[in-house]
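Every protein chain of the complex appears in place save one, which is left out.
What follows is subunit A.
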């Protein structure tokens, strides 16, 4: 079963050199994909950041959602926007990152703590998720939350590697009905998310590997947060 992951492996022929070489290749592929995404999707990320800045300036709230590994990415997006804090060595005692006067030194290129913005993940509440999945259908777990919580001018950030998860797509559909700014992250050609044009700002990672897609999406939403903070600074 390792055939499609490690096609060079034959039974009994696994050597450390082969595995190391393959690991080097995968790490390098990950880097190249990240650089390609920044290069190719950069202008679209900048345009999206401007739209998010406008929405936040007008009092909008960001809602992030996805399944499985992408649900943890949704939590990361919500954490980053809502704390304004990329982590790092500075600002002890200011984990909330709510202060504009925080020390911005010593945290590398992320620039240290930034203003906190209203952002929530729709994947963290087991009571809600199990209630909706049990009582209605798993396809509605995000759409129903957005129908209840979302307001026109809010932001929906959908994360998927396939672009085909029914509950994620229904979340985007609901967000658009509500009049929210819709942002979609996908891979593998974009799936239905791309075919049906379900996101105002769509970022399709050009890879068919779930892992490489997630890795490049991480870079894309980190940079999206930085660009959003810069856009907010500029007025």
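Descriptive notes on the structure:
One rule holds in what follows: a residue touches a chain if its C-beta (ideal position, glycine included) is under 8 Å from a C-beta of that chain, and two chains touch if they have at least 3 such contacts; residues count from 1.
Definition applied: contacts and distances are computed from a predicted model.
A chain of the complex is left out here; the name its UniProt entry carries, from "Sn-glycerol-3-phosphate ABC transporter ATP-binding protein UgpC", "Sulfur compound chelating protein SoxZ", "SIS domain-containing protein" or "Carbon-monoxide dehydrogenase medium subunit", is "SIS domain-containing protein". Checked against the hidden chain, the listed residues A:24, A:47 or A:131 yield one contact partner: A:24. Only one residue from A:53, A:157 or A:227 touches the chain missing from this view: A:227. As for the chain not pictured, it touches subunit A at residues 1-2, 5-6, 9, 11-12, 14, 16, 19-21, 23-24, 26-28, 30-32, 34-36, 38-39, 42, 45-46, 68-69, 71-73, 75-76, 79-80, 83, 85-89, 91-92, 95, 106-110, 161, 210-211, 214-215, 218-219, 222-223, 226-227, 230.
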